Structure formats: C-alpha cells, structure tokens
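So that we are looking at the same thing, I have put the structure below in structure tokens.
A single protein chain has been removed from this complex, and every other one stays in its place.
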Amino acid sequence: MAIALNLLVQFAQMALVLALAPLFAGFVRKTKAHLLRRRGPPLIQPYREVLRLLRKDVVLADSASWVFRVAPYLVFATTWVAAALVPTFATGLVFSYAADVIALVALLGSARFMLALAGLDVGTSFGGIGSSREMLIASLAEPAMLMVVFTLSLLAGSTQLSSIAEFMQASDVGLRFSLALALIGLVMVAIAENARIPIDNPATHLELTMVHEAMILEYSGRHLALIEAAAFLKLLLYVSVIACVFFPWGIAVSGQGPVAYMAGAGVYLLKLAAGGLLLAVFETAIAKMRVFRVPDFLGAALMLGFLATLLLFVTMAR
Amino acid sequence: MALTGLLWCVAALLAVSIAAIPAARLRPAGALVYGAALSISALALVIAGACLLAGGPLLGALTLPVGLPWLGAHFRVDALAAFFLIVVNLGAAGASLYGIGYGRHEEAPGRVLPFFPAFLAGMNLVVLADDAFTFLFTWEFMSLSSWALVMAHHRREGNAAAGYLYLLMASFGTLALLLAFGLLAGPAGGYAFEAIRAAPPAAGVAAAVLVLALIGAGSKAGLVPLHVWLPLAHPAAPSHVSALMSGVMTKVAVYGAVRIVFDLLGVPTWWAGALVALLGGVTAVMGVLHALMEHDLKRLLAYHTVENIGIIFIGLGLALAFGANGMRAAAALALTAALFHVFNHSVFKSLLFFGSGAVLTATGERDMEKLGGLIHRMPFTAFAFLVGSAAISALPPFNGFVSEWLTFQAILVSPALPQWLLKFLVPAIGALLALSAALAAACFVKAFGVTFLGRARSDAARSATEVDRWSVATMFVLAAVCLVAGILPGYFIDALAPVTHSLAGARMPPQGALDWLTIVPVAQSRSSYNGLLLFLIIAFAAGLGAEAIHRWASGTVRRSAAWDCGFPDASPATQYTAGSFSQPIRRVFGSVVFRAREEVHIPPPGDLSPAEMHVRLRDVLWDAFYAPITRVVGYVADRFNKVQFLSIRAYLTLVFGALVALLMVLAVWQ
Partner (left out) sequence: MDRLALDVAHLFAGGLVLVSFMLLYQDRMSGLVNNFALHALVVSLAVAWQAHIQHAPHLYITAAIALVVKAIVIPLALHRIIVQLGIHRTIETVVGIGQTMLAGIGLVALSIIVMLPITAKAGTLTQQDLAFALSVLLLGLLMMISRRNAVSQVVGFMSIENGLILAATGAKGMPLVVEISVAFSILIALIVIGVFLFRIRERFDTVDIHALHEYRGEQP
C-alpha cells in the first residue's frame, strides 16, 4: 500500500514537470517581450505550438534513416525521465535513488548524443554545423559541471539530489562563498546546455548563430513536437536543479503527507517564476557571443568550480 | 583441477596453431581453425568463470618441468588471474566467431591462421604465469605472434614500418620488465612470484620497480608517451586481430602492471598513486584528442583504446593512493571501477573493431571521408556499431557509464586523503576524466555519423552490402553483453569482490541483495545508481509517448527532398566531413596540443582552380621524445658504419685490441 502511494506521488511529479515545462518557456518568452515593451505571445502559446505540430504530417528527407525517426522519442524519453528525477515539490521520491547528479548529466548526454546523430543523418551542412558545435559546447560544459558537483559533494557528502537538498535545508551551512561560486558556475553551464543567449539564440533561424536549431532543422510534425517538448523539459530541469540545491527552503520530504506536498508545489511554482524572471532579464541584457568565445565562457565556469573547491578545502581544513 | 584444464586448453591452441601451418592453404582451413579456437576459448572462459565465482577450491598452482632447469615453469590461477582469463577468453571467443566469417576474405591465410591460435595461447599463458621467467617468455611470445599478425599484409603501405616500430617498442618494454623483475628478485635470485611476495623490496628499489613496470607494461598498454606504436600497429593487422590487440592484449598489459604493482610490491606509497593517476589522466585526454583528429576509422579506434587505458590507470592510481593511506574500502572501490572498465572496454572495443572490419570488408575503405549512408546498406552492422558507440561514450543505460560512474565516485571520496597534493590533484584528474568522456562522445558521434549516416560519398559506399551472419552474430552478442552489464552491474561488482579482496584487502559492499538491483558504492545516503530501473522507466516513457502520439496525433509520413533551409544540394560533397566536424574542437584544443594550423588558399576571382584548405598537425610527443632519439641513433649508427668497410688488417687489429683489453681487465681484477 505504501509503495503504491509512493509510486503515485512519483508519477504525479512526472506529470507535473511535463505539464509545467511549456508554461515555463511561455512565461520566459512573455517576460522578455514585456521587457522589450512588446505584448508578446500568450502564456499558453508553447502548448498550442506542440499541439499544432502533433497534428501535422511528418515530411522526411529521402536520405533519412531509422535513427532520424527514433531519435525524437528517445530524446524526449530520456529528458522527461531526467526531469522527473529532480526533486521539485518533495525530496526522496521512489525513483530518485535510481540516478544521482552525475547519472542525470549522463542521461542528458544520451539525449544530446541521439540529437547530434539525427543532425548528421540527413546529410546536409546545417545539421553538421549544429552537431559539431553542440558537441564542442558539451565537451566544455561537462568538466565545469563536474567541478560544481564536486563542490556540492564535498559540502553535503553526497551526490544524490535529495540528500543535497535535505542537507542544504536542514543543516547549518552558513554563509559560504564557495556556494556562491558554485551557483554562478552552475548557472553558466545551464545557460550553455539549454542553448540560451549568450551561447545560442533559441529564436533564431540564421545559420551562423545556430547550434540547437541547426540540428533539428529537418524535423517536422510530431517529431518536432517531441523535440520541442524535450527542450522545454531540459530548461525546467536545470531551473529545478538550481532551485532544489541552492534554494531548497519549502521542499517537502517524502512521506510528510499531501498537505506538505501541496505547500512544496506552491513554493516550487514561486521559485520557477523567480527563475524565469531572472533568466528573461539576463537574456535581454546581454548579447550573443561569437562561437569561439564560448570556450572562454565555459572555461570561466570551470575556473569558478575549481576555485569553489579550493576555497572549500581551505575552510574545511579547520 | 581448474589450472590443469586451462593448461590443456593452451596446449590445444598451440596444437591447432602447429596444425594450421601446412593446412592453411586448404579451403575449409579458416573455418576449422577459428571454430577450434572458438570452442577452446569458450571452454577456457567457462573454467575461468567457475574459478572466479566459486573461488577457493578451484584455485591452485602448478609447476611444470620445462624451461630453466633450476626454476621450472610455475603457473597459478588465483582470483586476479581468473578475472583476466575471463576477459582474454571472452575476447578470444568473440574474435574467433567473427573470424569464421571474416576469414573467408583473407587474402593471405597462411600468414594469419598459424599465428592466431598461438597469439591466444600466449595471452592465456601470460595471465597464468607465476614466475618471472615464464612471465617474460610468454610475454615475448605474445608480442612476437601478434607482430607476425601485424606483418600479415606487409606489402601494404605503412604496415612494414608499423611492424618495425611495434617490434622496437615491444622489445623496449620487455627490457624494462626484465630489469623490474631483476630488481624484485634481488641478489638472491628468487624469481618465483611466491619468493618475491615473501621478500618485499626497500623503498628506493620499490620506486624503481614501479617506474620500470609502468614503462614496460605501460608501453604495451598504451600509456602516454609510450603509445606511439599503438595507432600504427593495431590498424595494420586484420580486423579481428586488431580487436584482440586493442581489446585484449592491452588488458594483459594492465594485468602485468596490476600484478607487479599491487601484488608483488607490497604496500604502495601515496606519490605512486599520484603519478599513476596523473599519467592516466593525461593519457585519457591526449588519446581522445588524437582520436578526434583522425579520419581513418581503425586508427580512431586505436587512439580511443589509449583513452580508455588512461581511464583504467586513473582508477588504479586512485586505488594505490587510497591503499597507501590505509583507506581500504575506497581502494576497493577504485580498483573495482578500474577492473570493471577493463571488462567493459574489451567488450565494446572488440565490438567496434568488428564493425569497422565489416565496413572494410563491405566497402574496401577505412577512410571515413569516403563512406557515408552505410546505415541503409548495412543495417545490422550499423545497429551494433551504434550500441558500441553509445556504450563507449559512457551513456546510460550501457556498461561504459557504470564503470566511469564508479571511477567518479572514487574521485569524490578523495577529499578524505590526508596529503594536500593528492587533495588538489584528484579533482583536477576528475575534470580531465569528465573532459575525456565528453570528447569521447563527440568522437563517436563523428565516427558513427560520418561513416553510417548521411549520404554516400563514394561508389564504394553506395555499393556496400551487409556482411555474413557470423560477423553480425558476434557483434550482436557483444552488444547484448554491453546492455546486460549496464543494466545488472551489481552481479559484476560482486564477482570482482574476491579480486579486490586479494589485492586491496577489502571489497565493495555486497550489491546483489539490494532492493531493485541498485548499486551502492559507498553508502546509500551518499550515492546510488539503478541501471535496470532507469532502462525500464526510459522504455516506459518512450512507449507512453509513442502510444499517446499514435493514438491522438497524425501518423502520416511523407518523403521528400531535404529542407536544408531552401538550398538543397544534390552533391554529397556538401555534407559535413569528419575534418569539418572536429574543426571547433581542433580550434579550441588542437592549437595548443597539436600545434594545429589551418591554411586556406582561395584563388583570386576569375580563377577556376579549386580553393584548398590544409590542416597541419604535429604530434608534440613525437617531436619531443622520439625524433631526437632517432636522430641520435642514426648519428651513432652512421659513425659505426665505418666498421663495415675496414681492411683485413684493420679487422685483425680490432680482434687483437679486444683480446689485449680483456687480458688487462683480468689482470686488474685480480
């Protein structure tokens, strides 16, 4: 009985992230528009886009293979599963012990692998641009991410997101400079991984500025709907990770009952709103970088992670 | 006893090898030799598996009255040897099964068939050897039989040079091992491993032995800077032999390093761990960067072997560092990670080499820039290669991810180490490991994408056909092993427990009894991973998505030309090539590591000649180490060349001078 209830809560989280992801993307777009003194699309526009794409036919290139057709399903499934394993309104859910932060990053790496292959599948030059740049960005973002994980693990003694969130919430962490550095590093990695400005422009169709959009250029219909949904889920995933690790107050612990879960969900929505607002302000305030400045950007994130670890070693030498 | 059974298997392999010498020219010879090798290797695999899992009663030692009269030939099977025998024989069985189909296309069977079983026998004997002389003898036998296989197609361009370099490096490595064993045996001359274990050396001697063992075993495994022969020699051999050399022989070299450093040297020192881990980290990154610059499929795979050897040595270095500080549980974790990666790498590297062998058979090309679109012509090979690529890129739910995850967990335990240098070095090595894992994924997106996806770039690729069913069956079996080892890693970790117990004095917590088949490397609160559950949830999510879509969304598919932003180009030359795919990475890393320079020559307007782009890469290690050595050797050899052309009187003078010098030495000595 208890296990059925726990499974129900876990499936509720899976459904919640799937339902919230397009709303979050719509919220960010609307806020950016308001900052630019436009009215912007309605908040539910991403839902409409996905539904419209689902209804359309798929147009496949002649040279596309089964990899092209299967990749959207795999990308969507791995990203959805990764997003469902991050604590949103409660920690310690049933499946959350199946994967820690490193496994989560590797799951997103699987999604990226399939997407990069799909980019190369049709045999056009745009797909190649997108895939090669995406793999460059990934190869630089992963060491930076690992350094941030190392800092967190040094502090919290664990790499499980649930344990880290509970540690940050409960224990007397104090004012730690290393955590601020780790937060900045994680935000930089999140921006790079989600193809936001200044690394990539999510709204562009100019090939010189494309990374993610170039890989999915040939997709249409339900395949494109799945890939768009996966992109929304990935953004929600990173914001949820930042919220649950660095701002864990208000998260319920598994087993506290439905009232605590509802309260946790409410706090989670507030955190999402704050994160979306900050992201919109940041994207409006800054311009896109040249592709070959991206290594400097991600190198800075790696240095921040290293510095956070070193500083933490000094304070923990007491 | 198990050991007797294994020795009989080796004898049978040698017998097959001898029988193959006269019979190689016959038509069914290939199938017979490979079939015999397959059955013998399978039998040895079963025996070794029983030794590892059942443990105590099956292990044992034996001395045969061959070899040096006062020494004999000692053989022993213990937990470590049983594990490596499993790795060797699994690879051997796979290569033999593959060879039944692949060997039909062999143009010089007389140069391959006699040496193949001998190579397998040599590798098995190295793992079984229990004294220094037998070890070195079988090591050389393994090197020579593989050299013969490398030289099988000696008339092809570059193969003779590759074989020559291989012979040089192998001899150099054996010399280093000889010195190491000499130091270990000490003035008493006790060459049996038993005697060496009973008399651990002093600190200075132990340091020298460690360095020599790293040089000797490392050169065969492919540690930087001794890796230069690997990308030349491994691709030169026939594909199933390449798989054996990359996937299995390098692991035998790792066995040699583990046996000397962990077993015979006694208690390690912390700086030894730092050195090995640092070498491993540098090797990993250098290997994968070289692989990214290659567009020859087999050479790319060989450089990738260098990277994975680096990852294994990172784990071994961490185990040494933890062991030196008495942190036995952490040492067991690091050692389990390294040994699990040994197993995983031999499986997926063999799979990838078999795939490239299939591509070579079907198209006659190894160069990725001339392939493309092979997924339509060779669907089964493409699928198996995809599984191998995903496994080697450390993607869940395959096995490569589990061993790298365990290595990361060992790195995360490192803050408990007391030495400050280690505290800072290990996170840096962790960053190197993450970098190499990400670059490996990029490398295999390139390898699979350019070879199998896209459109065909040449007629050879357009007219390829699927290979025979033996090859395909072997690849599918190995792909299944990759998936199983990734989903059920707990059983593999438990099987490794006796090995880590004998080497590090501890074992990882038992994994088999945990809920839902999760693996917990240190403690439940710290981290856990459940491959099976992840696999099931992903399958469930994908199935749910597919079902929902096919019920409520449109199901039509239309075929048309590619969109390509409205500028579709019919020529396949406009698609991305391997060189263009790795260009961003070459710009970022290559300008420092390889001194990569691009020169673009664009003709002036009106000139119809084509534009040219040249990419120049230099191997910095070759320029720094090997080129000066070759120059010095060449210079000295030129000087000594005069001795060839002396007159008879001059030769007599030389003989007279040598005689007088020896008599003088004798006089002084007395």
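Some points to look at:
Letters A and B name the chains as they come in the text, with residue numbers starting at 1 for each one.
One rule holds for everything that comes next: a residue touches a chain if its C-beta (ideal position, glycine included) is under 8 Å from a C-beta of that chain, and two chains touch if they have at least 3 such contacts.
Note that the coordinates shown come from a computational prediction; the quantities given were computed from them, not determined experimentally.
Contact with the undisplayed chain is limited, among B:V46, B:A416, B:A561 or B:V592, to B:V592. Interface note: of B:M1, B:A108 or B:L421, the residue touching the hidden chain in the full complex is B:L421. Of A:P87, A:G221, A:P248 or A:P295, it is A:P295 that touches the chain left out of the display. For chain B, the residues in touch with the chain missing from this view are 420-421, 424, 592. Chain A residues in contact with the hidden partner, per the touch definition given at the top, are 172, 174-178, 181, 295-296, 299-300, 303, 306-307, 310-311, 313-315, 317-318.
Simple rule for what comes next: only the chains that are shown with their structure count from here on.
Residue ranges on chain A touching chain B, taken from their complex, read 14, 54-63, 65-67, 73-74, 76-78, 80-81, 84, 95, 97-100, 102-103, 106-107, 109-110, 112-113, 116-117, 119-129, 131-133, 135-136, 138-143, 145-147, 150, 153-154, 157-160, 163, 207, 217-218, 221-222, 225-226, 291-292, 295, 302, 306, 309-310, 313, 316. The part of chain B that touches chain A in the complex is made up of residues 372-373, 375-376, 379, 386, 390, 393-396, 401, 405, 408-409, 411-412, 415, 423-424, 427-428, 430-435, 437-439, 441-442, 445-446, 448-450, 453-455, 518, 524-530, 533-534, 537-539, 541-542, 545-546, 549, 552-554, 556-565, 568-569, 572, 574-576, 580-585, 587-588.
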